[in-house]
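Reviewing the structure listed below.
One protein chain omitted, others in place.
Note that the chains take the letters A, B and C in the order they are written out, and that residue 1 is the start of every chain.
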Amino acid sequence: MTPILATSLTIGGAGLACSGLLALAARFLSVEEDPRVEEVTNILPGANCGGCGFAGCANYAEAIIVDNAAINLCAPGGADVLKSLADMLGQTAQAAEHKVAIVLCNGDTANAPRKFEYNGVADCHAAHAIGGGDKLCSYGCLGYASCARVCPVGAIEMTGGIAKVHPDLCISCTACVKACPRQLIKMVPSARTIHVLCSSKDKGPAVKKACKVGCIGCTLCTKQVDDEQIKMEGFLAVVDYAKPLDSDAPIEKCPTHCIVRT
Amino acid sequence: MKFWKELVKGLWKENPIFRLVLGMCPALAVTTSVENSLGMGLAATFVLICSNAVTSLLRNLIPAKVRIPCFIVVIATFVTIVDMLMDGFAHELHKSLGIFIPLIVVNCIILGRAEAFASRHPLWLSIADGIGMGAGFTLGLVVLGATRELLGAGSITIWGHLKWTLVGYEPMILMILAPGGFIALGCLLGGMNHLQARAAKRRGTIFSPPAHLDCRSCTMCTFGK
Amino acid sequence: MSDLTIVSSSPHAHSGTSVQRIMLDVIVAMLPALAAAIYFFGWDAVRLVSACVLACVAAEAVARKWMGRDLGVYDLSAVITGMLLAFNLPPSLPTWMAVVGSVFAIVIAKQLFGGIGYNPFNPALAGRVMLLISFPVFMTSWSQWVIPAPIGIDAVTTATPLGLVKTAVLSGGALPFTFNSSTALQLFLGNQNGCIGEVSAAALLLGGLYLLWRRCISWHIPGAYLGTVAIFSGILWLLNPEQNLSPLFHVLAGGLMLGALFMATDMVTSPVTKRGMLVFGAGCGVLTMLIRKWGGYPEGVSFAIILMNAITPLINRATRPRVFGGVKSGKKTS
Partner (left out) sequence: MGATIATFRSPGGIHPAYHKDLAAEQAIREMPLPSALIVSMSQHLGKPAIPTVKKGDSVLRGQVIGSPAGFISAAVHAPTSGTVKLVAATPTASGPRADAITIDPDGEDTWIDGITPCPDWRQLEKADIVNRIAAGGISGMGGAGFPTHVKVSPPPETLIDTLILNGAECEPYLTADYRLMLEHAAQIWEGALIIARALDAHTIRVAIEDNKPAAIAAMQAAIPAEAGDAAVVALKTEYPQGAEKQQIFAVTGRTVPAGGLPLSVGVVVENVGTTLAVWDAVVNGRPLTERVTTVTGGSIVQPANVRARLGTTYADLVAFCGGTTGPVAKIISGGPMMGFAQADTSVATTKTTSGLLLLGPDAVHAYESQPCVSCGRCVGVCPMNLMPNELSQFLEAEDYEAAEAYNVMDCMECGCCAFECPAHRPLVQHMRRGKAQVMLNRRKQ
């Protein structure tokens, strides 16, 4: 009988003492944290892509609860996450327009010649800093995949020496936009499919020399649209994504085929 | 059927050793022979099933803040039972497993299943989970133990009766020493990843290993960056 | 190649050196020791060296192909690994064991860590240590002594000089032989038993001098290593000449020359700073002598270098040079 009694007493005593400690800890050491922060963190997808402008999902969750940040900033989460957040916080869901990244350059190896043989670090920033990049066009995609390396979901593929974003894989995190030393990547509404795939601000003759599919600033496309959906910025035709456009006329008229439907 | 699903997931999809990489301490320490591996695996399985069942039954009674101490008490109880039972009925095995039987208390698989599964699911699913995970754990240990014993001792012996011997093979003692455990586990994990990557390729999907098994999460070399 | 000019970052000049060139120099430096090995051990040396080199190169090619990397055998590093591993094997070792050691050295100790430049441990030593732990009987039997020992150390026909000393010390007996100038000469020339590449200190020194001349290695690691061993054993000898042999014996015997000149100086696994190299060499020396004197094995060179390999990153960090014009200690300069 004695061993059983001793065991029971030891275990029971230890348990009692520890529970006392736990009670004290719960009373004096507890940290006040809004439980909703954790709930929001659980709702967010956990990609930590930084597309919302905060360092990670947990930071964004804290910002939503503490600073009343907008709840529609999480692009990877999409409509589902927005709805869950809205339900949880009792707000109305106002979905932000779904945007995807696009590389505004179509000058692949076949179309855009190089001006020298680059020999060095395979990184767009490094290549851009040496002699202004090895592409004859000083605005075009250098093709050293700096954007593809930062893409958290592998949505950017290097084909023919230039980067292409797969719109259906893009989670709108904007990491690639920040990574491009030539600012070629733009976020555009995913519903829009007609783009001017050129960013060269050079005059027509210079563009012609540098690239077969560059915008030469002929303004033909702007005359095919009725509401300035495409307008000129200097010598470059630019799509105004705020206005709807669904006409093949600019595509057909463009002499260098730099306007395409994706 | 849900019961069946929870039962088989531990064998392959969420195998505690090869996929979750949990319970590494016994996986490296006791797998010097198949016999030890089997003993360790069965002991852990017993504790896992019992603790899952009890945790599941108590899940609505345990306050959230002190759930970990409660789980530990439950687990410790069953570990003590197993420890005493083995000492009584399999004394030799108990002696060769030594400290690793009491150490089951802090095995992350058992605590992990209590926290992640049993405290959120009903009794019968928790028991299924316990059986599956325990079997997966045992399977992992036995595979590892068989590899190491075969290469390190040149033969496999179970309870002195069953014995297979590699004829004409000079045992590599390294494999039953501690470094052999790491090498065997690493090679088996690598092989698993390779097989899955090939299977995924055949299916036309992309295999992405868990982060802790992925080349990209390691900073040793620039491969895969 | 196109007719475009090449544009790269400065500098536009290069010393002309390359990894392959350095590796080739190391191979050349090992040739005297290889010749000595063939002279002393004959067919066994040829058998082991060719088996190890072929196995290493094949393992490197297969492993790299299997891992989806470009074929990297042209840098000749696998050849060096093979030769060094063979140099560290006893002449009687079965060929298949040498092959197992080679595959382990290349696949486990080198390619799995990322290939050349990324391996934390010297692959050849990792291979040898693996063999030593796995097959201790085969790795410490010295039966195939072909050239009879002419003078002095008759007993070395059955064991290495260091092995004899260890046995004597473990059994509490007196030293097994007297060490004088003629035995020293025998050790220096290589007339002793041991691993095939380690016996001739003279041939190894010749190769080491070639490496120093080609500036493939600096004097810091071998100097600190040999110096520390000499000082350590010298102190022991002065304290108790009855139980300890002279520093000259410790410098010439066993694998110390091979280790200090060819294995501790391996670029990838040794520190990059000069101060770090001195620390590394001294550490190797102390560990070697600790194992020789008080350890379970008669020889400690392999273990000493492997252990120091492990803390090489730490040594590099601790001996980071102070930036020119920078303040003392690790304070931030700005």
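Keep this in mind: contacts are C-beta pairs under 8 Å (C-beta built on N, C-alpha and C of every residue); 3 or more make two chains touch, one makes a residue touch a chain.
Nothing here was measured: the structure is a model prediction, and the numbers come from that model.
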{"item": "Candidate in contact with the missing chain, chosen from C:Y39, C:Y118 or C:Y297", "value": "C:Y118"}
{"item": "Residue of C:P11, C:G68 or C:G296 touching the missing chain in the full complex", "value": "C:P11"}
{"item": "Option touching the unshown chain, where C:L175, C:V268 or C:L290 are the choices", "value": "C:V268"}
{"item": "Chain C residues that touch the omitted chain in the full complex", "value": "3-15, 17-19, 21-22, 75, 114-118, 267-274, 277, 316, 320-327, 332-334"}
{"item": "Touch residues of chain A, complete complex, unshown partner", "value": "115-116, 119-121, 123, 125-126, 129-132"}
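Simple rule for what comes next: only the chains that are shown with their structure count from here on.
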{"item": "Centre-to-centre distance between chain C and chain A (centres being mean Cα positions), rounded to whole Å", "value": "52"}
{"item": "Junction residues of chain B, two or more chains touched", "value": "none"}
{"item": "Shared interface positions of chain C, touching two or more other chains", "value": "none"}
{"item": "In the complex with chain B, residue positions of chain A that touch it", "value": "15, 18-19, 22, 26, 149"}
{"item": "Partner chain C, residues of chain B touching it in the complex", "value": "170-175, 177, 179, 183, 186, 190, 220-223"}
{"item": "Parts of chain C lying in touch with chain B, wherever the complex brings them together", "value": "67, 69, 97, 100, 108, 112-115, 117-118, 130, 133-136, 138"}
